[in-house]
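Missing here: one protein chain of the complex. Every other protein chain is in place.
We call the chains A, B, C and D, going by the order they appear; numbering starts again at 1 in every chain.
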Amino acid sequence: MSARSRKDVRRDQLIGVAVFLVLWEVTARALDNPLTMPPISAILAALLDLILSGELFLALGQSIFLLIVGLIAATVIGFVFGALIARSQTAYWMLNPYFSALFVTPTIALVPLVLVWFGFGFPGRVIVVVLAAVVPILFSVASGLRDAPGDLIDVARSFGVKGEIPLLFTVRIRAALPVLMAGLRLAAGRGVVGMAVAETYLRLGGIGGLIKSYGAMFQTDYVFASILPLSLLGIGLVTLIARVERRLHWT
Amino acid sequence: MKDATVDVPAIELRGIRKTFALSDDENAQRVLALDGIDLSIRQGEFLTIIGPSGCGKTTLLRIIASLILPDDGEVMVEGETVREPGLKRAMVFQTFGLFPWKTVIDNVMFPLQVRNEPAETARETAMHHIRQVGLDRFVDAYPHQLSGGMQQRVGLARALSTGADILLMDEPFGAIDAQTRELMQEELMRIWQEEQKTVVFITHDLDEAVLLADRVLLMSRGPGRVRETIPVELPRPRFDYDVRGHEGFAKVRGHLWQALRNDLVEQRAEETS
Amino acid sequence: MKDATVDVPAIELRGIRKTFALSDDENAQRVLALDGIDLSIRQGEFLTIIGPSGCGKTTLLRIIASLILPDDGEVMVEGETVREPGLKRAMVFQTFGLFPWKTVIDNVMFPLQVRNEPAETARETAMHHIRQVGLDRFVDAYPHQLSGGMQQRVGLARALSTGADILLMDEPFGAIDAQTRELMQEELMRIWQEEQKTVVFITHDLDEAVLLADRVLLMSRGPGRVRETIPVELPRPRFDYDVRGHEGFAKVRGHLWQALRNDLVEQRAEETS
Amino acid sequence: QTFDLSGTEVTIGTAQAQVLNVGTLRMIEMLESWGADVTRVELPNISGLEAIVADRIDVAARSSDEIISGQSRDVDVVAFGAPISTMHYAVVSSEGVASMEDLEGGAIATSGPGGFNGMLFRYMLRQAGLEPEVDVQVVPVGGSSERAAAVMAGQVQATIVYIDNWLAMKEQGANTQLLGYVADLVPGLSSRAIYAPREYIEANEELVTAIACANLEINHWINSSKEDFVSYTMDNVRGANEAAVSAFYDVAVEIEMFPTDPQAVLNTSGYQALADLMHDGGAIEEELDAANFVTHTYLEEAAGMGCGTGEMAS
Partner (left out) sequence: MLATISKPRVLLPLLSLVVVVGGWELVGRSINPLLFAPPSVVAQQFAELLATGELQRAATITVQALFLGYALAVVAGIPFGIVMGAWERFGDILQPYLYAIFSTPRVVVVPLIIVWFGIGFEARLFLVFFWSAIAISVNTAQGVRHARPDLVEVARSYRANRVQMARHVLIPGAIPFVVAGLRIGAERAIVGVIIGEMFLQIVGLGGVIQKGSEELLPAKMLCAVVIIATLGTIIVTLLDTFEKRFQNWKGDAA
């Protein structure tokens, strides 16, 4: 497996984007139904309009702040509990069922609780993002840390690393990094979804608000033009994570 | 400094027994890896261990390092029972045990960082030992960019950098070519004498076992037992004369050779019967 | 069978050059690992390679196996240029290369499974070679349950089980004790002679290099070059008499020793200058 | 004489901003111009009732049926104004379905089985002599856009959507048509209400009167100028389409969505009809008397002060 240079990757991806856009445009024109599938050209025009009116950046600003705070909180929480579940049987048997249960519970069922306890202000919205994003992190941390490199643990112990927590930080996390990063990538995507859900279910605002408002007006091109930054945000985060990962990886 | 405790053995093993389960299952078949090992190692002694592949040498060393606990028996370091790895003992691993995500320098600095030594002094100490093993050109390389012998030397530098009194070395020169090996041996001898360390050194090279040792421990094919210990009373420093030509050398070497051969013959006899 | 092609070298290397980048970056510093290697290996020849740690022995073997491609030059196997690994060549890896999730038998059966051999015959072949390396008691153990030497022998059994004409062996006995090693050497000699294989064998044990070889290839400290090749014309089979006592043995060994020593001295001189 | 609401803080929960409820936006602006510190919260999925119960808003401007649900569950919320006074739904059908009767043998989409618009549709079917579930299949489909999509995709033959949504769809070239406005098909039902818990109303009479006043003033403003309405809407509602807004205005005027007479704004009999409908549909268990949770006091008082004539606007 020869590593492909970043230039190659970028070139292939650009070709991919072009093919995708053309396919979309052609399909949309063939379908000729702007209500369900507007052509790319219309979406781009709508996007331009959103950018020029300043609406998009205002909404994005709000959303990104929410997203970042939520993702950081989710990472911390997912990490602590993932590590607990992976390394302690007691914690596993006491906590795991509830975490699994919590994570498969649709957020919408929890919205009234979030409302009562945290309100629809910033804290409430952050909670929704956390609920969405914490799953992949927690599950990856649990998988990654369960999977211990026995020989390296021995090395660390022999040089004076004592106890579960120092071992966690010196060896296990580092060795589990690829799995953790894979989880983080998915978490970034989920965080974006959580953010949109918080902004459409709990209280309209940010990008989620844009999507919902244009949706209600059946302005599908604007809806897609608002979703597009979301998807780009997801890709952007994933790329960022991939870059961090590359730096941390030794090959 | 050590005079007060000079009579206490550096390491003492009493009735060490160790079995391994061959699966997670509680009723799984168990392999007897070590069976009743008693051993006392003097402070400042250089003990080499030799024995057939799979006889339990590595297991014994890991028990001395307290990386695993014996099923029975106890390990004492300077008179005190130990059940946890300690800073007094530093290990060189047979499979190198380098962190693939750390560069050479970071691997060597690892034990020092664990002890929270200031970065500056840690770096200096590490560099010193990297130079000692001849890898100064590769300080910033990752393990996967090094040859087998180079990786092994990084493991060696790491153990040396700890300054531990007791060095536990598992075939530390196994992947190194003859010449470099000789250099390393000389270096190790020098450090051992200057710093009065206690060394337990596994090797499968008979010459090396005799050349370095105050005493050679010969283990018998599994279940691992001490077959015999043979004192090596050759004058030191041994690199200043043709030690291999010394009659004492040939005698010990020949004796070991014969004993190992017998072990093999016994085993074959067992197998065919 | 092979008569028709007996004049064609089993392996021929022409102007092999290989550099490694020290990072992903396109402008990264590059290490020259091999510099212009020309070499021709006869069919049925036993070639041993010896050289200082890090001089490029493993790299050379990986190039012969077509696991990596040289920057310049070409590799020919039985007269044909190769750029992909082939079934004619089987490799024993310095770092064993066992699949941790496969038991001993499954590891050994792997190449046979890859070739879609029927499970029954594959199993038999594998068992035969596992017995050959003395691990029949451990067929169902996982690598982490084996000692270093035992793991190495599994790697050996795997290469043998392929029945390849060309064996590329990277320090295959490096982790094995002297006695078992001797057994393995004898076994390898027997297989080599009976099955007329071509063997390229890296070792850092001078005795072993001379003992087994038709010809010893001596490499010089990096950038890896061929320093010289020394034919070993000792009568075979060499295990039937005291080959170490033969004057030819001492001569070749002494020559190699001196050459390696010079290499080291040169390097030291370079470094201090 | 205007209101002095400086120092008064109030949180109002509204539906998401759309053409239908621009009146609410204007109303809040007016309260602010009187010095009130208003927080507007757009609640797309949580009902105003839930938000009130969770103690997160003070006043809600939402669907009238929420009050009835609340009343039946012992939450004493009372309507004192109405941003929209006549039913704000349109019945939309796919091509080839020209009347209710044509739906026989077809399928319609409604919100959840217990949901209000489902009950409404069943009621209309029965009026047309069709038995729901027997003559017409009733398919509950999640959201309003989803129901519209289901009609366009031919999955069902008719559904109920907001009037402004219908007009927007039509502007976008949807392959659907109007079967009729609910306001015409089932006249006299109350649509949306401004409500708050009874204690809150009693404790904040000045604010409540001010809201009632704004309610009337805004309705007057809407009725008096189409041009102003359209331009205000275009400025304040995302994605609004000018032609659709203009069409909406005509419909709204035609079905008298924004009256200025207190009795017409908040029509007790409309609430009674609604409560009865919900009782018959099984949504609530007991019969309710609308007079207990609809109060005209504040609207009347505001009207007495001259609100609803355009004089209070500053």
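Everything that follows uses one rule, which is that a contact is a pair of C-beta atoms (placed from the backbone, for glycine too) under 8 Å apart; a residue touches a chain by one contact, two chains touch by 3 or more.
Predicted model only: the values in this text are computed from it and were never measured.
> Considering the whole complex, which of A:Ile51, A:Ile68 or A:Ala148 touches the chain not shown?
With A:Ile51, A:Ile68 or A:Ala148 as choices, the missing chain is touched by A:Ala148.
> Decide which residue listed in A:Ala188, A:Leu204 or A:Ala225 touches the omitted chain of the complex.
Only one of A:Ala188, A:Leu204 or A:Ala225 touches the chain omitted from view, namely A:Ala188.
> Identify the residues of chain D touching the omitted chain, counting contacts across the whole complex.
47, 49-50, 53-54, 69, 73, 75, 109, 111-115, 139-143, 145-146, 148-150, 152-153, 155-156, 283
> Name, in rising order, the residues on chain C that touch the hidden chain in the full complex.
Contact residues on chain C toward the absent chain are 62, 65, 67, 84-87, 89-91, 93, 95, 97, 99-103, 110-111, 113-115, 142, 144-145, 162.
> For chain A, which residues touch the unseen chain?
1, 4, 8-9, 12-13, 15-16, 20, 33, 36-37, 87-90, 93-98, 100-109, 112-113, 115-116, 135-136, 139-140, 142-144, 146-150, 153, 164, 167, 178-179, 181-183, 185-186, 188-193, 196-197, 200, 208, 211, 215, 220, 223, 227, 230-235, 237-238, 251
As a working rule, only the chains that are shown with their structure count from here on.
> Determine the groups of chains connected by touching when chain A is not counted.
Taking chain A away leaves these connected sets: B, C | D.
> Taking every chain's C-alpha mean, which one sits closest to the mean of all protein C-alpha atoms?
Taking the mean of all protein C-alpha atoms as reference, the closest chain is A.
> Using mean CA coordinates as chain centres, what's the gap between chain A and chain B in Å?
Inter-chain centre distance comes to 49 Å.
> Measuring from the mean C-alpha position of chain B to the mean C-alpha position of chain D, what distance in angstrom results?
84
> By residue number and range, which residues of chain B touch two or more other chains?
Those would be 95.
> When you check chain A against every other chain, which residues touch at least two of them?
Where chain A is concerned, no single residue meets two or more other chains.
> For chain B, which residues are in contact with chain A within the complex?
Chain B reaches chain A through residues 62, 65, 67, 84-87, 89-91, 93, 95, 97, 99-102, 110-111, 114-115, 142-144, 158, 162.
> Which residues of chain A touch chain B once you look at their complex with the stated criterion?
Against chain B, chain A makes touches at 151-152, 154-162, 166, 170-171, 174-175, 177, 248-251.
> Mind pulling up the chain C residues that touch chain B in the complex?
20, 22, 31, 50-55, 57-58, 94-95, 140-141, 145-150, 153, 171, 174-181, 183, 204-206, 257, 260-261, 263-264
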